[in-house]
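Pasting a structure here, questions to come.
One chain of protein is taken out of this complex; the other chains stay put.
Right, chain A next:
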Amino acid sequence: MFKNYFKTTFRNLWKNKGYSFLNIGGLAIGIACAGLIFLWVEDELTFNHYFSNRDNLYKVKDRQTYDGTTFTFDATPGPFAAGIKSEMPGIKNTARTTWGNSVLFSLDDKTIYQQGLYVDSPFLKMFQLQFVKGNATNAFSQLHSIVVSKKMANNFFGTTNVIGKTLKVDNKDEYIISGVIKDLPENVSFKFDWLSPFKIYEDQNQWLQYWGNNGVVTYVETQPNTNVEQINKKLYGYIQTKQKETNAKMSIYPMNRWRMYDSFENGKEIAGRIKYVNLFSLIAWIILIIACINFMNLSTARSEQRAREVGVRKVLGAGKSKLISQFIGESIFTSVLAAILAVGIIYLSLPAFNSLVEKQLSVNVANPYHIGALLLIALICGLVAGSYPAFYLSSFNPVYVLKGIKIKTGGSAGLIRKGLVVLQFSISVVLIISTIIIYQQITHVKDRELGYNKQNLVYMYMQGKMRQHFNVIKNDLQSTGVIENAALSNSQVLQLGSNTGDFTWEGKDPSKQVLITVEGVSPEYTATMGMHLKDGRNFYPDGKTDSSNVIINESLAKILKKKNVLGTIVTQGNTNYTIVGVVKDFVYNNMYASAAPLILFSDTSNCNVLSIRIKAGAQLPAALSKIEAVIKNDNPGYPFDYSFVDQQFDKLFKTETLIGKLASVFSILAIFISCLGLFGLAAYTAEKRIKEIGIRKVLGASVKGLASLLSKEFLLLVAISCLIAFPVALWMMYDWLNGYAYRVKISWTVFALAGVLALLIALLTVSFQAIKAAIANPVKSLRSE
C-alpha cells in the first residue's frame, strides 16, 4: 500500500515539476528559515547550560527605593558574601567577583590586554570550571596567583604547560600561573580569560570593607533542594542588621533566569530577552504556516487533476480514511523532501546568518535533537499542509468526478483558498510595517540630540601614570595641532557608573531620597565633550580651586525647585558643595530616557578615562597616529588602546539593530514565499481560464485588458490583506514603542508605503502569468476543446 502511495506521490511530483518546485521550494525556504531561527532560540535557551550546577547558582540582587521608585542593581557590599555564608542556612558557598577587568599582561616584549575577574576561590568550584592543568582546590593558595584560559596560555606561551610560569600585570606585579581552564563557550554569562584572587582587588580598594558601600558582585550556591523563598525572606532585612540606615534589600536571583529575564522595573522582574526569543519563535512558526498555505492552495487548486484518481480509487474500494491517509502521507513525503532541501539551505546560509546575529551557531545532522526537531517540523508541516487538501480531495463524489462533471472549485474551496492568500499577505504586510518602524525607531534614537558631540571623540582607559601626567599629556596632544582638547573623567560618557541617594539641600523633603549620578571630572570636561552650559560657569582651569564646587545638570536643577540654583548648597554627609554651573541635559546610560539628575565634581582622584577631542576636519588616521606617538612617549610601556565614542554609541543598539535586521530578512522571506504561492495560483487560474481568454481574444479583447482581468482578482486579495494588516501592525508597533520613553511617532506614510509595496510585488508576480496567458495564441486553446 505504502509503495503504491509513494509511487503515485513521486510520479505526481515529477509530472508537475513546476508546481512541485513551487511547493517544495517554498516549504524548504520556510523550514530553513524556521530552522535558523530555532538554532538561535536553542542557543539562547541553553545559555549557561555549560554550568552543570546551574540549578543551585544565584546572583545577589540589590533593590533600593528612591522617591517611590525601586532600582535593582547587582552591586553588593564587600562583607556581604562572608556574612550570609556563615549566618544563613541553605547557603553552601558564596563568592565575590569584580565587574570585569581589562588588564595589561606582559611576557618579555609581548603585551596584551586580557579580560578577566578577581574572584573569591569558591568561585572556581561553584561554577565547576574545568581545569586542564592544576586544580580548583589549590589554585589560589598564593596571593598573586592566576588561573588562565587555554586560549590565554597559548597566546603567551604557545602551550598549556604553564603552571609555575609568571606574567607581569600592569607593568608592576608578577602573577604566578596556578591553573589552566578550558575556554568558556560563547553562550555563557561570563567572559574572562583569567581569574585571580579577590583579595588582591580588595587590598587595593579598602572601601569595599564597609557595609554601606555596594561595589562587588556576589554569587551564591545553595544546598540542593533548598527553599529559596525562605532564604530571600531572611535576606530582605539582612543588611539592616549590619548597617541600620541603608536602603538596600537583598535577594538571590537564579542563574537559569539571568539570560532570559534579568530586567527589572520598579523592583519587579519583567520579561527581558525572553520577549525576543518568544517573538522570533512565533515568527518561525508564522513563516512555516505561510509556506504550508502555499502547499494547501496549490494542492486544492489542482484538485481537478487529482479528482479522477480519487474517483477511481473510491470505486475500487478505497474508503475515505484510506484516501485521507494517502494524501496526508503524500504531503508528509513532500515536506520531508523539503526538509532535506532545507538542511542544504541552512548549511549554505549559516555563515551569513551567524554574522547577522553575531553568534557561532552550528547545525549538526548527527545531533539527535536537531534531527528530531527537523523531522518534527517536517511532520507538523506535512500534517498542517496536507490535512485540508486531504479532506477536500477525499470528499469528492466518485459518481461526479468519473462522469467528468466539473467540481465546483469556486465554492467553499475557492473561498478558503482566497482566505489563506489574504492571511499570507496580511502577515507579510504586518512584517513589512514592523520592519520599517523598527528601523525608524533605531534611527530616531541614534539621531537624537545627545547634548554633546559624539563625533571625533576618542577615549581610553588610564594606564600607568597617565593621571599624574595628565597636564603634560594634554599639552603634548594640543601641540600636535590635530587635538582640540582633552579631559579626565571617572567613566566614559555613555555609561556613568556611580550614583548616590545621600545628597540633601535646603527645602528637600527629608522623607524622600533622590538618586543622583555623580561623576568626577577635570575642568576641561564639558568643553571637550562639547556640552553646553546653561547657567553659571565652568570649573576653573586649576581644578583644585573648585574642589568644593559642583556643576549640576538641568534635570537636577528642576528637582531643586529654586529660581536661581547658582550658589545653592548641596550636602553629602558633612561636606557642603556650592553649585556654580548648570550644564544642559545630556543623554547617558539609557539612550531612550531623558537624563537623570547629575552632579559633576572637580575631582580627578578616581578618574579612569581620558577623553580626547580631535579637531573637526582632521584626518582620523593621521590624528590617531599622532595621539599614539604622544601617549607612548609620555606613558611608555603600554599599548595604545582606544575607542571612538560614536562607535561605542552604535553598539548600544545591538539588540534593536539585531531585531531590525532579523525582522527585515524574515519579512522579505515571508513575502517571497507568499509570492511563490501567488505565482502558482496565478498560473493555475490562467490555465483554468484559458478557454475564456481565447474566446475573449477572438472577440477582440486586448492583451492589456486580459492581463488586468486576470490580475485584478489577486490584487483585490492583497488590498484586503492590507486592510486587515494595518490595524494589527498599528497595535503591535504601538505596544512595542511604548517600551521606549524616547520614541518615533508612527506615521501613516509607513502604512501607505507597505501597502503600495505589497501591491507592487503581488502585481509583478501575477502579471507575469497574466500576460503570458493573454499573449498566447487563442487558436491553440480553443482547438484543444
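One rule holds in what follows: a residue touches a chain if its C-beta (ideal position, glycine included) is under 8 Å from a C-beta of that chain, and two chains touch if they have at least 3 such contacts; residues count from 1.
Convention: contacts and distances are computed from a predicted model.
Set against the options "AzlD family protein", "ABC transporter ATP-binding protein", "2-oxoglutarate ferredoxin oxidoreductase subunit gamma" or "Helix-turn-helix transcriptional regulator", the UniProt name belonging to the omitted chain is "ABC transporter ATP-binding protein".
The chain not shown here is touched by just one of A:Gly25, A:Gly215, A:Pro254 or A:Pro398, and that residue is A:Pro398.
Annotation: of A:Gly68, A:Gly158, A:Pro224 or A:Gly317, A:Gly317 touches the absent chain (contact as defined above). Only one residue in the set A:Arg308, A:Lys359, A:Lys465 or A:Lys584 touches the chain that does not appear here, and it is A:Arg308.
Those residues of chain A that touch the chain absent from the view are 1, 4, 7-8, 11-12, 15, 308-309, 311-322, 397-399, 402-404.
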